[in-house]
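Note that one protein chain is taken out, while the other chains of the complex remain in position.
And then subunit A:
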Amino acid sequence: MYAFDFEKPTTVAEAVAALADDEAQPLSGGQTLIPTLKQRLAMPSKLVSLTGIAEMQGVCTNDAGQLCIGGATPHAVVAAEAASKYPALSALASNIGDPAVRNRGTIGGSVANNDPAACYPSAVLASGATVVTNNREIAADDYFQGLFSTALEEGEIITEVRFPVPQAANYQKFVQPASRFALVGVFVAKFADGVRVAVTGASNDGVFRWTEAEKALSANFSPDALNGLSVSADGMIGDLHGTPEYRAHLIAVMTKRAVAAAS
C-alpha cells in the first residue's frame, strides 16, 4: 500500500469532519478496502476508522418495530443479535465469508461498497430498508444505483440501516465456487402489503427487484406461483463461473427455494 494518515474518531460528527479532507476515505471492517490498498489500487490520503464510534454499533428495535443496525456493526454481531428478531437476516450474515471476515466486516461497509455479488444489498432491498446517513435517510429503492455505485455523496457515512421486519423471509445463496460470494443470491420477504424479491450476484446493474415474481407471490405465496416465470439472460453477468443463461436460470431456482423455505 501507499502511505496514508489515520484517524480514529469516537463520534459521527468527528468522523464527518475528518472526512472533509481531500482524498480521505472511511475505513470500517477493512475487508474490502485493505486488500484494495495492498494491491495499490487506491491511494487515499487519510483513512478515517469508523469502528470506534459507539453510536454506530449494535442491533436494536425502534418504536416502529424496525430492526436498527449500526453502520459499523460486524456481520457476526448481526448474526447473533438478529437471530430471534429477523432470522433470515441473521442467517444471511452468518454465511458471509469466514469467521475472520464476519468479525471484522460490517453492514455499513458492505452496503456502501455495493459489490454486485455481496449478500446484504439483497436483504436491504427486499426488506425495503432505510439507509440512514449522517445527514439523511435514503429508501433502499433509491439507494442502489448499479455496480459499486450508490446514492452516497462524497464524505457521507452510513450510520445505521433500518429494516422493517417481514412476516416471513428467506435468503438463498448459491455460492461462486472460488470467492464464495453470491453467484446468485435471492432474498424473499413477505409483508402484510405484499412480497418483495431482491436478487444479487446476477446482474450487470447490481442488486435488483424481480417484480414479476413479486406480483405472482403477492397473490399466492407459494413456490408454484413462480411456475412459468423466468428472468431474461440479457444484462446478466457472464464470467468464468457462470454464463448469463446460467445465472438467469439460478434466479428462478433460488427464488423458488427461498419461498419454499419461508412458507
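Methods note: a residue touches a chain if its C-beta (ideal position, glycine included) is under 8 Å from a C-beta of that chain, and two chains touch if they have at least 3 such contacts; residues count from 1.
The rule is simple: contacts and distances are computed from a predicted model.
One chain of this complex is left out of the view, and of "Carbon-phosphorus lyase complex subunit PhnI", "ABC transporter permease subunit", "Xanthine dehydrogenase family protein molybdopterin-binding subunit" or "Periplasmic aromatic aldehyde oxidoreductase, iron-sulfur subunit YagT", the protein name its UniProt record gives is "Xanthine dehydrogenase family protein molybdopterin-binding subunit". Note on the undisplayed chain: of the listed residues A:G65, A:P177 or A:G228, the one touching it is A:P177. From the options A:N62, A:Q167 or A:T243, the residue with contact to the unseen chain in the full assembly is A:T243.
Hidden from this view is one chain, which touches subunit A at 3, 39-40, 174, 177-179, 183, 240-243, 246, 249-250, 253.
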